[in-house]
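A single protein chain has been removed from this complex, and every other one stays in its place.
Chains: A, B and C, in written order; residue numbering restarts at 1 for each.
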Amino acid sequence: MSVMTYIGAIGAAQQEAMIADERVIIIGEDVEANVYGTTGGGKQRAEKGDFVEQFGHRRIRNTPISEEAIVGAAIGAAMTGLRPIVDLSYSSFLYMAMDQLVNQAAKNRYMFGGQSSVPVVFRSAMFYGLNTGAHHSDRPYPMFMNVPGLKIIAPASASDAKGLLRQAIDSDDPVMSFEAVPLWGLKEEVDDTEYRIPFGKARIRREGSDVTVVGISGSLPLALKAAEAMAEEHGISCEVIDPRTLVPLDTATIVESVRKTGRLVLAEPAHRACGATAEIAATVAEEAQDALRAPIRRLTAPNMQIPFSPALEAQLYPTTEKIAAAIRQVAGLEKTAEERISA
Amino acid sequence: MSVMTYIGAIGAAQQEAMIADERVIIIGEDVEANVYGTTGGGKQRAEKGDFVEQFGHRRIRNTPISEEAIVGAAIGAAMTGLRPIVDLSYSSFLYMAMDQLVNQAAKNRYMFGGQSSVPVVFRSAMFYGLNTGAHHSDRPYPMFMNVPGLKIIAPASASDAKGLLRQAIDSDDPVMSFEAVPLWGLKEEVDDTEYRIPFGKARIRREGSDVTVVGISGSLPLALKAAEAMAEEHGISCEVIDPRTLVPLDTATIVESVRKTGRLVLAEPAHRACGATAEIAATVAEEAQDALRAPIRRLTAPNMQIPFSPALEAQLYPTTEKIAAAIRQVAGLEKTAEERISA
Amino acid sequence: MLRKADLQNNTLLEMQRRMIRIRLFDERASKMVKRGYIPGTVHTSIGQEAQVVGACMALRKGDHITGNHRSHGHPIGMGSPLGPLMAELVGKATGVCRGKGGSLHLADYAHGSLGESGITGSSIPIAVGAGLSAQTLGEDRVAMCFFGDGAANQGVLYESMNLASAWKLPVIFLCENNHYALSTPAHTVTGGRIVDRAAGFGMPGVRVENGQDVLDVHEAVAEAAARGRRGDGPTLVEVMTYRFREHSEGLRINVDYRDTNERETWLARDPIQMHRAWLIAEGVATEAELDALADEIAQEVEDCVTFTMESPDPEPKVAFEDLYTDPYDMEAVQ
Partner (left out) sequence: MLRKADLQNNTLLEMQRRMIRIRLFDERASKMVKRGYIPGTVHTSIGQEAQVVGACMALRKGDHITGNHRSHGHPIGMGSPLGPLMAELVGKATGVCRGKGGSLHLADYAHGSLGESGITGSSIPIAVGAGLSAQTLGEDRVAMCFFGDGAANQGVLYESMNLASAWKLPVIFLCENNHYALSTPAHTVTGGRIVDRAAGFGMPGVRVENGQDVLDVHEAVAEAAARGRRGDGPTLVEVMTYRFREHSEGLRINVDYRDTNERETWLARDPIQMHRAWLIAEGVATEAELDALADEIAQEVEDCVTFTMESPDPEPKVAFEDLYTDPYDMEAVQ
């Protein structure tokens, strides 16, 4: 065990996988100089070693700024013997490669009747809440949930980041990794040995009986804090769940929890419409409607673009306070706006 | 009034708008020869006139196969005085232009503090259920619902197609039009004069008191048929709602209806995860959970790619029968699978 | 004439065989579209056989290709058996993609075909990836992507050319310039010449002016393949050719976008007739032998249709397979 940051854990998983399997390569813009902090270089964020020295220029390659071709080349390489990791840096750049992600990575194996497999990982980091403006603040994982054929991980802690990414690299299917930049610095005890976390198994981060709270990616730590505050302040017992992988999505664990608590609060950093929380809420409304004792509450970024100014941006995301207020509300401690008006 | 097909109505709206405003232009692949049937040419599908003759080569332009540049150029032209309509033919080609749609069309006005406006329409047709295989069968509107700054229309009838598209062309904001190819041939009496249908107003296609049924795009006519069958066969009174525009989305009308009926069945041709029906179901679970007397039911394409073979494809979409079964189920006439097992 | 010396007679005959295979397969497919056996449409390579076969036969076993919507010729050019291809077009369980791809998405991994793409240009970087794996793993193979003059205006081509050039990957970019993209004449939507785009990306560009001559095409591509194998990087080969049929079978276009004279000039340059005449003139084969070859292939096409029509439809559950490598989980997708 050693203490690792979230971003350090990502670097560690990459290093582990590259040592374990010669077919694993990393390509991306500025990966050689470790600009984004996950390809070694002791002085930077990733914990150990210089990947270029360790693995050579053939296995760590700087690319031109050509996201579509890079992603396509990684897919083609995956179909012919390599296991590439593509570092796409900001999630906002995924759109450049959308055709390759949706029409090739997701569809090839299916269209070709199982002839191909596409063992490739597309990593990107969601910078949000950091005043980077609308072109560098996207959290577009919900789009990709609507694309069958991709798998999606969204780790919310260092240990999950390491185990999920390792599983992703080992997977024979294309996996998108959405990493939360607000969590980059978060530290945790992480197992130094090789381990993998299976996809489609939510992690119950806190057991509870009154309200089920689901937090996705960067919203999970906020949900945990809110749950603790609610336990202390009001004795409300929250069960906090981290789905960890969005495809496959472990709705069974969430439904089971709601059957116990009867109340559901959901939080995620993506825009509201057709987000991951919409999918979860819809599934619960289908499968556990009879168990619901209060309306479901979603906390998301609104259907609004992201402004630059620090005076504007922070208000757009779920916060511990907003999650706490929603918990109080579904637990009946806080009146809804409507109830207040009619009272 | 005259009888028009759905696709004829689209051609008519384009023609009307081009006559009314010189700034309206149409660009796209093979629009001059009217290959996709909405740019005139009497012998083809659109009803009247040859657009090239009528409006000249400056206003109807064949483009290279360069979706990203075409979309970007349309955005730039819209920001500097034109009102372009971009014919992108198949919805599956939208991914090629994803960066321009998401990072430029949707964000520019916002990022630049209102300095620009982007009056452009992006038309594309959803070919599905037509054995065109996974590269030509996409119904990706849910992705774009997650992108604030775009507006989205999804007409389900000829008269709506004409009025919504006209409103889209008149709009000063970027609008995506998702047209349903399975409806292309559907005929209806359509007003020949210029009219516009405001965005964000759902159309109640059938009033009813027992079950609310929402049908999106090509699923709407199926929902109507199912509703009629249920009225005849079981005396179940369905209220059938067509949201017509997905952004803005008129959830108020749906919530109001559910408050009356207590039951909700949703149908759409898109993939299930994070679809438009997920958003609607989630909103209802938030705003009318107390009124629900049965679980919500979503009928969608599963999270599976689209196979080519006629023996395989049809089973993947909502059908009249599936919608009818769901209506019976929420109305209590059909046991759920679980109930059947436990009984 | 000189070129003949380099090629064995059986190779020269195999070229003719594969060109006829494409022709007869596509003619049959066209009929089957009209009669409703094939759902949707198909895009034939009729008229472009020399361009396809000359290119494919310049590759070796182990090499890879990717293609586009004009799709049947490429795997046939690589030597795929016809039965599973035709069965795929009809959507049968015995199709090369189990009926899940259809005409636009043929793939035959056993014969080096990594997959055709219904999205124009989209399979170009896939071939670059096959070149990348070859280089990284030290495998002696090359990859070739086919795309049209229309697709040559997709940005991904230039990203791919640049990447392959910067990394010196063994890739052949093969532009099938049949002068039109659907109803759109190439010259109306193309700035400059496609072949001239190679230079700016640091690679040789070769234009095969007589793309109806299978030997000319073969020579250019063989040279490009050799270059790739030597580690000297990619080549752009533009082959000038013509499609004899409409863009896709059954499509009717309202406008005369192709000049009658132009069409007739090209129709007179049938690649199969041209190669036949050459084979006879050079004494590689007699008329009778070539007639027998054509008959043999006609029978092969008959057989592939019989195979197809006798094949079962896929079971409905097949729709739920092959999305992931994981075992099939119906629950997860519903």
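Rule of thumb we're sticking to: a contact is a pair of C-beta atoms (placed from the backbone, for glycine too) under 8 Å apart; a residue touches a chain by one contact, two chains touch by 3 or more.
Predicted, not measured: the structure shown is a model, and the values here were computed from it.
For the chain missing from the display, the contacting residue among A:Glu16, A:Glu32 or A:Asp87 is A:Glu32, taking the whole complex into account.
Interface note: of B:Asn108, B:Ser124, B:Ser137 or B:Ser159, the residue touching the hidden chain in the full complex is B:Asn108. Summarising the interface, chain A meets the missing chain with residues 29-30, 32-35, 41, 43-44, 62-66, 68-69, 92-93, 96, 130-136, 272, 302-305, 307-313, 315-316. Within the complete assembly, residues 153-159, 161-162, 164-166, 188-203 of chain C touch the chain that is not shown. Chain B meets the missing chain through residues 23, 25, 58-59, 61, 63-64, 66, 68-82, 99-100, 103-104, 108-117, 148-149, 151, 171-173, 200, 248.
Here is the rule we go by: only the chains that are shown with their structure count from here on.
Comparing the CA-atom centres of all chains against that of chain B, the greatest distance is found for C.
Chain nearest the geometric middle of the protein is B, using mean C-alpha positions.
Centre-to-centre spacing of chain B and chain C amounts to 36 Å, using the average Cα coordinate of each chain. Averaging Cα coordinates per chain places chain A and chain B 30 Å apart. Distance between chain A and chain C, defined via averaged C-alpha coordinates, is recorded as 40 Å. Among all residues of chain C, those that touch two or more other chains are 95, 97, 99-101, 105, 117, 119, 122, 155, 323, 332-333. Touching two or more other chains at once are residues 99, 103, 110-111, 148-149 of chain A.
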